[in-house]
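The block underneath contains the structure these notes are about, expressed in structure tokens.
Only one protein chain is missing; all other protein chains are in place.
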Amino acid sequence: MGEHGHHTILGFDRYAFNFWVLMIFTAIEVVAVALTFSMEGTVSMNTVVFILVAVGVVKGVGIAAIFMHLQGDPDSRVLTATALFPVFFIVIMVLFIGLTHPDAADTLPDWCRPGFYNLE
Amino acid sequence: MSYDSHHGDHHDHPSPFGPHDWSHGAPHNSWAPIMMAFGSSIFLLGFTKVFTQTWEGDAWSYAINSAQFGLLIAGLAIFTAGLYVFWRQDWSFDGIEFEPKSVGTPFRGIDIRKVAIWMFLMSEMMVFSSLFSTYLRYRTGIDNCEALHAAGTLTDGTVCWLPASYFIAEGGWHQETAHAALKFMPDTLIPGAINTFALIVSSYTIVLALKTAKDRSLSDSERNRKVGKYLLTTLLLATLFLIFKLVEWFVGFELGDHDHPLFYSPSLLADGFTIHASDYTYQVCNEWHDHHCAEGQLETYTIDIRMAASTFYVTTGTHGVHVFGGMVALVYMVIKAYRGGYTPDNAVSIEYFGLYWHFVDLVWVLVFPAFYLY
Partner (left out) sequence: MFSTLKKPQNIGIIAILLLAVVMAPSVTSYPHGASGVQDSGCACHGSQADGVTPVLDGLPNELTPSMTYTLNISFTGGPSGEDPNAAALGGFHLWVSEGSLSPIDGDDKVKINPDGSATHNGIDGEDVGTGNDQTSWQVEWTAPAEGGAKFTLHVNSVNGDGIASDLDDWNRLNAEVGPQPVEQASGLTVFASSILLMITIVGGCVVWVFYRENPDSFSWDYFVPWLSDWLTTTDHKKVGTLYFLSGFFFLGVGGLFALIFRIQLATPGNDFLTQDEYNQFFTMHGTTMIFLAAMPMIAGFANWIVPLQIGAHDLALPRMNALAFWLNPAAALLIFTGIFSGQGADVGWTGYAPYIVSHTAHSGATLWVAGQILLVASSTIAGINFMTTFCTMRAPGMGWMQMPLFSWSILVATLMLFISIPAFGIGLIQVLLDRTIGTVFYEVAAGGDPLLWSHLFWYFGHPEVYVVVLPAFGVISEVLSTSARRTVFGYKSMVFALAGIGVLGFIVYGHHMFTSGMSPVLRFVTMLTTMLVAVPTGIKIFNWLQTMHGGSLVYRTHTLWALGFLVTFTLGGISGMYFPAVAMDLHLHETYFVVAHFHYVFVGGIIFGLYSGIYYWYPKATGRMLNEKLGVMHFMVGFISYNLVFWPMHRLGIQGMPRRQHTYFITTDQYFALPAEAADWNMMITIAAFFFAASNLILVYNIVVSALRGQKAPNDPWGGWSMEWLTTSPPPTPSHDPHNLPVLQFEEEHDDGDPGLFGRWIQWMMIAEDGGEEE
């Protein structure tokens, strides 16, 4: 693992560096939410959501790249490809299952609903 | 229909109960699979008999049928015995004689076990994607209670979404009445926040365990002690995580005087955020006076928030079960580490467990904002 000259980031041990980055970003996450509590009205919910997403991405990349060795090891490239393999299927799932609405049942005209037999 | 002669054709008479002689390759026989399979079958049978619901003509009533705990426990016991056999066979694994490597495109030169762990993580990604799709569908499909109230369309009996963060992070009704020992955040958020940090620290300790196990400059005894120490820390942090989760769900906690507590964090159960909350009492105050609702400004609705609770408990619960699974593995690893099982030649087991553990952490990175904060 560490024997290939990738132990450090900016002169810090890469694990320790990543650890502190994660800790700090988690703190940002919690504080962002706490602000909506303690200073109601100063931070809009949209800002909070934006911060949460951004922090989530940073933390996710940090954990995957450094703790899970998807960066810097000889096998990192191929394993990154493996890890990203399900992305297509996840996108399909989130789009089709998570974000579709059964609005057809509400917005269809009467004549295309079940039970409409007024054929004359 | 094999026509092998039916006895004693192995040179090494491997024991199907372990420990296994890994210099002859992987085990040929094991009692673990059949025990684990039927154990889980009996466990599920017990589960459906312990947790029962009956139809009362117009609604379900729920009961925990404690007379049937025997089945549940027996299933778990058989499964655990199977797992014990499995690990007993693994016990002698030292990574020297038998660590098959991949050949060919694209994983050439990588341990087969590592590839397998990544395959496993792929399916785990799909598991949590399914849960998140469920969450997204319901979160976007069901109206938010607060939004409905703001629009003036909230009535008694409305089915709407009151997110867990209403109880945990923002305070909601508790906004004005919530206790905030740290001034800037409600006490109810503290267990979840601590848990988040606990998982990150445990992710760090597991990489330190790996790093130490690979460190050839340490003496054997020192390395064993340090690896064991890091793994044990990871185990303790995981335990802390689950305990805090249960506290947050069911127990809640309170420090200091009951009337003027230093720290007061009621459980979600006590707040009425349960999967059976079909008649949750939702209170809105239009005007606050010194942390009390002004006369005549309190509106009270009885609403159905079961769906928000179901998604919250099942998603975070699934994550909790993964943490628990990691803890079971960690117990084995801690014992093996103190017995000197992890050497620079056999440190990769820690790495493979670590991959799973980091994945669980990664999922929490998504679960925490989606369920606790937003």
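Note that the chains take the letters A and B in the order they are written out, and that residue 1 is the start of every chain.
Everything that follows uses one rule, which is that a contact is a pair of C-beta atoms (placed from the backbone, for glycine too) under 8 Å apart; a residue touches a chain by one contact, two chains touch by 3 or more.
Bear in mind the structure is a predicted one, so any value in this text is a computation, not a measurement.
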Residue, one of B:115, B:154 or B:367, that touches the chain absent here | B:115
Where the complex has a chain not shown, which of B:31, B:197, B:263 or B:324 is the residue touching it?
-> B:31
Against the chain that's been left off, what residues of chain A make contact? List them.
-> 1, 3, 73-75, 77-78, 81, 86, 88-89, 92-93, 96-97, 100-105, 108, 114, 117
Mind pulling the chain B residues that touch the left-out chain?
-> 1-8, 16-17, 25-34, 36-38, 40-42, 44-49, 51-53, 55-57, 60, 62, 67-68, 70-71, 73-74, 77-78, 81, 86, 89, 100-112, 115-116, 119-120, 122-124, 126-127, 129-131, 133-134, 137-138, 141-142, 159-161, 214, 275-276, 278, 304, 306-307, 310-311, 313-314, 318, 344
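Just so it is clear, only the chains that are shown with their structure count from here on.
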So what's the Cα centroid distance for chain A and chain B, whole Å?
-> 19
Enumerate the contact residues on chain A facing chain B in the complex.
-> 1-2, 15-16, 18-19, 22-23, 26, 29-38, 40, 48-49, 52-53, 55-56, 59-60, 63-64, 67-69, 74-75, 78-79, 81-83, 85-86, 89-90, 93-94, 97-102
Contact set on chain B toward chain A in their complex = 106-107, 109-110, 114-115, 118-119, 121-122, 125-126, 129-130, 132-137, 140-141, 165, 169-171, 175, 178, 180, 183-186, 189, 193, 196-197, 200-201, 203-204, 207-208, 210-211, 214, 351, 354-355, 358-359, 361-362, 365-366, 368-369, 373-374
